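Every protein chain of the complex appears in place save one, which is left out.
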Amino acid sequence: MNAENPADEASLQLNADGSLRHLLTLNGLDRQLLVDLLDRAEAFLAPEGDLPVRSNALAGRTVGNLFFEPSTRTRASFDLAGKRLGADVLNLDVNTSSRKKGESILDTIYTLEAMHVDVMVVRDASAGVPAFIARNVKDFVSILNAGESDVSHPTQGLLDLLTIRQHKPDFGNLAVAIVGDIRHSRVARSAAHGLHTLGVGELRLVSPPAMAPEDGDLAFARIVDNLEDGIRDADVVMALRIQRERIGNLDGIPGIDEYFANFGVSEARLKTARPDAIVMHPGPMNRGIEIEGSVADGPQSVITQQVTNGVAVRMAVLERVAGSQELT
Amino acid sequence: MNAENPADEASLQLNADGSLRHLLTLNGLDRQLLVDLLDRAEAFLAPEGDLPVRSNALAGRTVGNLFFEPSTRTRASFDLAGKRLGADVLNLDVNTSSRKKGESILDTIYTLEAMHVDVMVVRDASAGVPAFIARNVKDFVSILNAGESDVSHPTQGLLDLLTIRQHKPDFGNLAVAIVGDIRHSRVARSAAHGLHTLGVGELRLVSPPAMAPEDGDLAFARIVDNLEDGIRDADVVMALRIQRERIGNLDGIPGIDEYFANFGVSEARLKTARPDAIVMHPGPMNRGIEIEGSVADGPQSVITQQVTNGVAVRMAVLERVAGSQELT
Partner (left out) sequence: MNAENPADEASLQLNADGSLRHLLTLNGLDRQLLVDLLDRAEAFLAPEGDLPVRSNALAGRTVGNLFFEPSTRTRASFDLAGKRLGADVLNLDVNTSSRKKGESILDTIYTLEAMHVDVMVVRDASAGVPAFIARNVKDFVSILNAGESDVSHPTQGLLDLLTIRQHKPDFGNLAVAIVGDIRHSRVARSAAHGLHTLGVGELRLVSPPAMAPEDGDLAFARIVDNLEDGIRDADVVMALRIQRERIGNLDGIPGIDEYFANFGVSEARLKTARPDAIVMHPGPMNRGIEIEGSVADGPQSVITQQVTNGVAVRMAVLERVAGSQELT
């Protein structure tokens, strides 16, 4: 299995007629398709005080959640998205240990395919797994990447785009700062590709040098190694979750206190961004490490709105791929 | 987080118009509200041989089961209650370890709220958690306490009241004996508060001295330190599940054999209760410790009826809080 090859994966996820068959990466998806998905997601957002929007678009369909890495929020989000579209949802207890018991991942997939699980939502710690699966399933199956190693998390990217668009619709004039361990972040990578496709004015990737993207990766963005420059006059500040096990254990990676002092999105630091800047985080948050609690709960935070948008975006993607499957 | 403060929590769980918004404790709920819930639960009980009663009262709603302590039966009971009312039910894998990973309990709650999970069923090992959550959710969310430390287990209390009422409707003339580790039992506490509110004639709390309530707690009941006095002429005998890890490990707590000999509800002991006394147990049972197997399976046992009533009571509570949410 190879890591992301943009041209390959971008074409792999489309049918011959250009419709979306799988969702593996935002890298290489064209602008109109992204905009269509965001527009459709808006239709799945209920007005404040209403019950969630429902439809029967997936009646008779089966969505299988295959999380080879643990997850609470993304799994719950896909679970609700599937149910609110009328699908049967199958949550599978698959973990690395059961895979070591001897069954290959493809045999697991073939089994689910034979049970007519027609949308498989896959999270995996290894790069290339979702595309590898997508290459090997039958015409009636769609694969949705729900988090792939450090590489890609496309529904997270879409919900980030939707949230930004709701507050700052003119992407060409935006300065967006993503702050944290860029190098190991699938969240950053998917947001960056989506923002680039939508023509963001300026994208800054802000991190200690040891956490900056490798040479040549995300080359369209500006690499910044200090927070002050990174968020100055930014319209959007996105803090990334830091993996605690990385902190202080690697050369050049600072300890917790030093990390918060230098790269934590705090009230004081946020003052250098634009006054109407929005603050984002993919969750779950380490309050007091990558983000100050008062910022997370403050008036500029749109973090819970991201979660709400997550269900809507996943409904839009599920509806789209189910509608484009070649059933006959 | 503080433990139960009756006045605070009783008002916290009601809307301004007196309707039930959350269910956190039976302590302080008024008699009419309890009676209404029991009456409504009766309507959710199917005649023998019929399929379970269903309704669409929760169609479009989402019930989230957040069990921070393991549970099979209470989780299954809420799961079925939700499904039989037409709700989507989300079972979350949350445990103490995932909470230690750094996300605060409120961030988990805010995430579910943002996904429009509008009834959250919470079990937690720490006192005060359900009320703490209830104080922090939006107007469209209801919190149901499904077991809170040693403090409260209100749906268990309601199912106990319903079961007693089905056999002994005249509470004023009843003698009820609750036998076991009263001090550490949320089941005993909720049943005691409910019985007190319904005007039970006499409530006896029967335990070894080390397991008696602390001074001032449940002061309306009679404390009895031996089983013979405790169940003499009782109409209702409720045995509590004993935590095996407590037995024999604490000062003044007897070993298993001694416990059964002195506080086990056995056939022989039961003869001193009224001949038509009913025997209750919240489950899961330790047969041969707190209750003799032949009593659990005998003609006076109403233990499985308690389980059946549990689903009906939870349907009544779910319907009630969903109906009183301020959606607009």
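Order of writing sets the labels: A and B. Residues in every chain begin at 1.
To be clear about the criterion, contacts are C-beta pairs under 8 Å (C-beta built on N, C-alpha and C of every residue); 3 or more make two chains touch, one makes a residue touch a chain.
The structure displayed is predicted, hence computed values, not measured ones.
Summary of contacts with the chain left out: across A:113, A:148 or A:319, the touching residue is A:113.
The residue touching the chain not shown here, chosen from B:54, B:135 or B:271, is B:54.
From the set B:57, B:80 or B:106, the residue in touch with the chain omitted from the display is B:80, counting the whole complex.
Within the complete assembly, residues 46, 49-52, 54, 70, 72-73, 76-77, 79-80, 83-84, 244, 283-287, 289, 304-308, 310-311 of chain B touch the chain that is not shown.
With the whole complex as reference, residues 60-62, 88, 90, 92-94, 98, 101-104, 107-108, 110-118, 140, 327-328 of chain A touch the missing chain.
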